[in-house]
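A single protein chain has been omitted from the complex, and every remaining protein chain is retained in its original position.
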Amino acid sequence: MAEPGFPRWAAAVLGLVVLVAPLVAPNDYWIGVMARICLYATLALGLNIVVGFAGLLDLGYVAFFGIGSYLYTFLASAHFGLHLPFLVTLPIVIVLTACSGILIGAPTLRLAGDYLAIVTLGFGEITYLLLINLDRPVNITGGPSGIVGIDPPAVAGFALSRNTHYYYLFLAALALTLLASARLRHSRIGWAWQAIREDELAARAMGINTTVAKLQAFAIGASFAGIGGSFLASWQRSVFPENFLFTESINILAMVILGGMGNLLGVVAGAALLVSIPEVFRDLQRYRLLAFGLMLMVLMVFRPQGLLSSERRSQEEPEPEAGAEASSA
Amino acid sequence: MPTWAKTDAVADVLAILPQQLVFGLALGTVYGLVALGYTMVYGILFMINFAHGEIFMIGAYVGWWVLALLLRAQVGGLHPAWVLPLMLLPAMLFAGALGVGLERFAYRPLYLRGATRLGPLISAIGASIFLQNAVMLTQGARMKVYMTSLLFPRSWRIQIAGASISALVIVMVVVAGLMMWGLHLLVQRTTLGRSIRAVAEDREMAAIMGVNVRRVIAVTFFMGSALGGAGGVLVGLYYTQIDFFMGYSAGLKAFTAAVLGGIGNIRGAMLGGLILGLVESLAVTFMNPAYKDVVAFVLLIVVLVVRPTGLLGETVAARAKV
Partner (left out) sequence: MLKLTDVVTHYGPLRVLKSVNLEVRAGEIVCLLGGNASGKSTTMKTVLGVVRPTAGRVEFEGDRIDGLPTEVIVRRGISLVPEARRIFARMTVWENLAMGAFTRQKAPAGEVAEDFERVWALFPRLLERQHQLGGTLSGGEQQMLAIGRALMARPRLLLMDEPSMGLAPVLVDQVFDIIQAINRSGTTILVVEQNAPVALSIASRGYVLQNGRIVIHDTARTLLATDSIRRAYLGED
């Protein structure tokens, strides 16, 4: 699972650091931050599958995050009176969220580039609007005030309560999703995704069923968001539509881009950066989004391959002045 | 009214229908105006200027400032005949300049580089977030009020067929209509317009004809953005309140209008705007107004999936992927 250029010993050290982190953290607040990093890293890895591996620009990923969160809430809170155990809810949410991935992905199959981005954006917005408005005539989502009183994860009678517990849970999930991502990348699906990302027409000509492959990307990516959503709901013990705005989609996308699309550890690092830096500059909170917007622009202009990627600017062949023809010389 | 229409519910709907149509028309022309910005940029660069909604919003703010300054200086005899142009002009110039600046610094380094669509789009999103927050930080997060009634007294209205049409609505439609017509003339009849069309159709060939492609792109951005800024002023007058976030949903709706009509097609943008405005108004008549925005998004998705070329558009060549 070693990334190119990432030596074994460094990985071991990192692994150790990560395991003992809560013991050396200055206070509980920072353990919470670390937990959040793991949570978002899981989400980013999910989006990485859609955007980084398969090359499908999804601007509405937050929809899956929201769907996962609210589904968990329906199954494990006072809202509908269901209190299914964590180990039962989690798999159910993952599967259902994956299905939503297929549902949302299906209409986009024939689209490419910008149009795909906008449609997914539209779906993200529709999801938000549904979450905020579906409290009448029947109260499904709790409307703008959301739902509170969600059960914490509990295994064998032991209910998670402190940030440290959540940290280790999220860390374990992150490790699993990292492993899964790495395996996927070098699997048959992974190659199919890469082919599609490079040139969909050629991929189809090679016999790859692009429809199935794309839907798989959406489904698997969504399932990671289902995990993240469940974690958010059970940690925060509440969910609100405001948790799932468009800016969150862009936030997660930025993590993927920052780390270099497709680069697994880079994506995790991207998540770490984008979660922790605003914490460090807490006082300048009001400038957070301003800086974020600026960062996106600067990143794209100067280093579109991401901060942590070692590859040259991909696909950016220097082109002659007014654009080149592909015709024979 | 026919007997079948006399039942309460239907009668209610029919009664407000003409009014809703008027609203739809007013909104539709403004959507069309803003949609032109998207369509012109897309036609020439094949990129979606995601920050166009923010340019629209900033136009609204500039208009507000002009009016506020006039009020602060206690200038008397305010009449839309001279105040409106005074609001529109700086808004359009500022918006246009902003668009040119964006193109120069946030987009040009990217689209010159190559076929990937991701770069300009992300940069545009970044610009959008940046501008939203820049305005929020400098202008305050609270909404600002357009003192429309000082310019357009509520009494200035006419009644036609059960609908009350205010002078403001008439002015909106006329102004937007004139601008769109002016743009149409420019693009169809002038040398500049021809050079824009040439660059949109075949950039390399246009350069070989001697067209300064970079300058044409900048001019296109200027014009599209200026129209967006004008749309902002008109919307501000219409809704009487503006905030830093108004560009987001307005932008998406204008984009929907552009796509509906066929992106890259100027007449399409105007048509798409009208249709969207009318559809939205009619939908609100029949269902929960909270879902108003959903109408636009659903329409957008349906158009993009079913007929991506839009109503008046032609087939677009397959574009590069992320």
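As written, the chains take the letters A and B, and residue 1 is the first residue of each chain.
The working rule: contacts are C-beta pairs under 8 Å (C-beta built on N, C-alpha and C of every residue); 3 or more make two chains touch, one makes a residue touch a chain.
Keep in mind it's a predicted model, so treat the numbers as computed, not measured.
Trainee: Of the residues B:Arg104, B:His184 or B:Arg197, which one touches the chain left out of the display?
Mentor: B:Arg197
Trainee: Can you tell me which of B:Ala91, B:Val211, B:Val233 or B:Leu260 touches the chain that was removed from the display?
Mentor: Checking each option in B:Ala91, B:Val211, B:Val233 or B:Leu260, the one touching the absent chain turns out to be B:Val211.
Trainee: For chain B, which residues touch the unseen chain?
Mentor: Touch set of chain B with respect to the missing chain: 191, 194-195, 197-198, 201-202, 204-213.
We take it that only the chains that are shown with their structure count from here on.
Trainee: From the C-alpha centre of chain A to that of chain B, how far is it in Å?
Mentor: 33
Trainee: Mind listing the chain A positions that touch chain B in their complex?
Mentor: Interface residues on chain A, with respect to chain B: 51, 55-57, 59, 107-108, 110-115, 117-119, 121-123, 125-126, 129-130, 133, 197, 199-201, 246-247, 250, 253, 257, 286-287, 289-290, 292-297, 299-301, 304, 313-317, 319, 321-323, 325.
Trainee: Flag every residue of chain B that touches chain A in the complex, lowest number first.
Mentor: These residues of chain B touch chain A: 46-48, 105-106, 109-110, 112-123, 125-134, 137, 203-204, 207, 213, 248, 252, 255, 259, 288, 290-291, 293-294, 297-298, 300-301, 304-305, 308, 318-322.
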